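Handing you this structure, nothing more for now.
Every protein chain of the complex appears in place save one, which is left out.
The block that comes next holds chain A.
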Amino acid sequence: MESATKIFKDFQDYLNADHDLREEIRSVVRDLEQTAREIQIILQAIHQPSNASNATSLCDQATAHFSKVREHYSSLATKIPEGQYYRFSDHWKFGTQRLVYLSALIVYLKEERLASREETAETLGVKTKREEGFHIDLDDYLMGILNLTSELSRLAMNAVTAGDYSKPLKISRFIGELDSGFRLLNLKNDHLRKRFDGLKYDVKRCEEVVYDLTIRGLVNTEPQQKGE
């Protein structure tokens, strides 16, 4: 029975170590999510008609916060034992998804294109590939992008309210392109799939805005720009 006692003692040590590590991770993730919220508050201002023109300065403000994000991620990365990313990844999944969305939103507002996985990883201060260390999980990146589409479909409507009639067209085309991209993926019946199922409503919302504008002759570009 000596050996049994040792087995259980070892296991208790393992449990304690696991618990302590998770506590540490939690505290870092809390800070990370706090920073994400701060960035989000800044970027929410883009929906206000008065801010429609100075989106760039809002982006710059938000970008400044990402240095803090990179710090948090690097301290997180030091805590994770090699090859055990997925043992703890549930802790930071949501934070990462939100930050992917925010950084992709900034890229879109500035350059009207999709932020690649590589540059998103760079903005967040993490790697792209699992082999290289602390990375963005592909699922999290895609979830972030899907969150971006809802935000953009909302922006399309608010842009109209603010009197900007060209933005909805661009957004609609962009979301249409993302939609055909996501259609290429063979998704399992998981959370990503569920979120993807919601993408069609974003597409629809944008198309409706474009339709409303077109039918009233508020658009002066050629009609085939209608995205889908």
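A few comments on the model shown:
We take it that contacts are C-beta pairs under 8 Å (C-beta built on N, C-alpha and C of every residue); 3 or more make two chains touch, one makes a residue touch a chain; residues count from 1.
Methods note: contacts and distances are computed from a predicted model.
Matching "CMP/dCMP-type deaminase domain-containing protein", "tRNA-splicing endonuclease subunit Sen2", "Translin-associated protein X" or "Checkpoint protein" against the UniProt entry of the left-out chain gives the name "Translin-associated protein X". Of the candidate positions A:H47, A:K110, A:R130 or A:R154, contact with the unshown chain belongs to A:R130.
On the side of chain A, touch with the chain left out of the figure occurs at residues 1, 3-8, 10-12, 14-16, 18-19, 83-87, 113-114, 116-117, 130, 138, 142, 177-178, 180-188.
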